[in-house]
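Left out: one protein chain. Kept in place: all the others.
For subunit A:
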Amino acid sequence: MLKIDDLHATVADKPILKGLTLALNPGEIHAIMGPNGAGKSTLAYTLGGRPGYEVTGGTATLDGADLLDMEPHERAAAGLFLGFQYPVEIPGVSNLQFLRESLNSQKRARGEKELNGGEFIRLAKEKAALLGLDMEMLKRPVNVGFSGGEKKRAEMVQMGILDPKLAILDETDSGLDIDALKVVGAGINAIMRKSDKAVLLITHYQRLLDYVKPDFVHVLAGGRIVKSGGAELALELEREGYAEVVAA
């Protein structure tokens, strides 16, 4: 589904990704772990197409389509969802308005029928209930006044409504207490653990992986994948630290 080959990227002319290669098949959940500054967030933003993240070499395709050649909104329409470590606040735009415009933009781009107001509200209610988010929250401006946990829950509701093929979740576990972590983990499983979907979890800690069990774990260091393994690798990292595992 996602194929990244020898990806190089710079931020403000500084090389961050230095030949990263990774492949995800449908039905798989991969976790990328790594020390601070390894390039974890850069990988997420580069795949999402954030301005300022410049690809200087390599390829990335989503179901065979060249991801790097698409505008950010086209990547979303192609099935990519990027979960933000720090979800952005948008005063004056309600979550419902934001999500309906987003979903219908995607549907227009794919030549599908747009949802009308009633259909959209039903979908939003269903997904909000799944994540235990009060519908009233969705009437409020995007992320404005939300706690850290509420922002991440709202992101998962967005993911549920937009129903992507591939989710890249950047430090979705940061700022969550244990209860919120459980809810978010259950949400990821309910929405994304399907034979035709895949997830790339980017995380610093192993604790989210207690709730979302990865099929593969990769260690990112110095802009490249330096080690790959199964779920047990995350536990090893937690126990021994990155330096030990990377050196071994």
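Note that a residue touches a chain if its C-beta (ideal position, glycine included) is under 8 Å from a C-beta of that chain, and two chains touch if they have at least 3 such contacts; residues count from 1.
Here is the rule we use: contacts and distances are computed from a predicted model.
Engineer: I want to check something: the complex is missing a chain, and I'd like its UniProt protein name from "SufD family Fe-S cluster assembly protein", "Deoxyribose-phosphate aldolase", "ABC transporter ATP-binding protein" or "Cytochrome bd-I ubiquinol oxidase subunit CydA".
Structural biologist: Its UniProt record gives the name "SufD family Fe-S cluster assembly protein".
Engineer: Using the touch definition up top, pick the residue from A:1, A:17, A:55 or A:82 that touches the left-out chain.
Structural biologist: A:82
Engineer: Just to verify: which one of A:35, A:57 or A:72 makes contact with the chain not shown?
Structural biologist: Selected residue, touching the omitted chain: A:72.
Engineer: Where does subunit A touch the missing chain, residue by residue?
Structural biologist: Those residues of subunit A that touch the unshown chain are 48-51, 71-73, 75-77, 81-82, 84, 87-93, 97-99, 101-103, 105-106, 108-109, 142, 158, 162.
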